[in-house]
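A single protein chain has been removed from this complex, and every other one stays in its place.
So, chain A:
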């Protein structure tokens, strides 16, 4: 799932540090030429320090999003309506945890240890996708997550899979393959409610109303408000702007929702036929900032559950430890 379209960074750190752009100019030139030619960068290759820093941040937050993202859905495994839905949900949640592992491995090739990443998650230093700070109140929420949040994540991940860093692209290739099942099963569960009894339709409408704001937040603040980093685009770390990805998502999925006679809680939502761009009410970006910084309804619970797992699994990890082993980074 969950590229977490928007990658969090403190606002004043979004611009590249001038000094960090002063890596060896000859090597930098060679590096940028390779990316311009469409070549992939591999772990042993020379890379600018800022490229490494931004990639670690991006891949690490993506990994955390997979792990934390499994929690709201995992809640519903025991209460999924029927055996088939339960099997599919277990398989999906297992996939998400697997994606987290693949992504941690990709980030580790850049020199940050898995333990350091987990510690940064637990201390709140490192973020994850904002949508998972909201609760899945009913089964209809699970269908909205499985259909629309996964769809949004796929828009983001398909774009990122064309990026310049080899290990991240390879991880995403495998992830996107599994995501197609997630989207399909989410769509199927969503359609079952949307074409069901009046009570089922009311349930899915209620879930849409509550999730629409977090979904609009998913791709991050509008391009006009963000310090746009041309370098990150040139280095193929960021592959598409927040607004472009949001527009692509709206274009593909809003008509599918309207076709079912369901509504979205934004009266300004409409497509301009001339430009192909979608218009919408500006989401509440102050709320977005508040939630990402710990003020959402589930931030505390998510991290507390993650800490609980870490604490209670420790004795198993210790018991299996071979004290003579020294950790190494993945090769590729």
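In this text, a residue touches a chain if its C-beta (ideal position, glycine included) is under 8 Å from a C-beta of that chain, and two chains touch if they have at least 3 such contacts; residues count from 1.
Here, contacts and distances are computed from a predicted model.
Per its UniProt record, the hidden chain corresponds to "1,2-phenylacetyl-CoA epoxidase subunit B" from the list "Glutathione transport system permease protein GsiD", "Carbohydrate ABC transporter membrane protein 2, CUT1 family", "Multicomponent Na+:H+ antiporter subunit B" or "1,2-phenylacetyl-CoA epoxidase subunit B".
Of the candidate positions A:24, A:284 or A:311, contact with the hidden chain is made by A:311. In the complete assembly, the contact with the undisplayed chain comes from A:137, out of A:23, A:137, A:188 or A:266.
Listed here are the chain A residues that touch the chain not shown: 42, 44-46, 74-75, 78, 94, 98, 101-102, 105, 108, 113-116, 118-119, 122-123, 135-137, 170-171, 174, 177-178, 301, 304-305, 307-308, 310-311, 314, 317-318, 320-322, 325-332.
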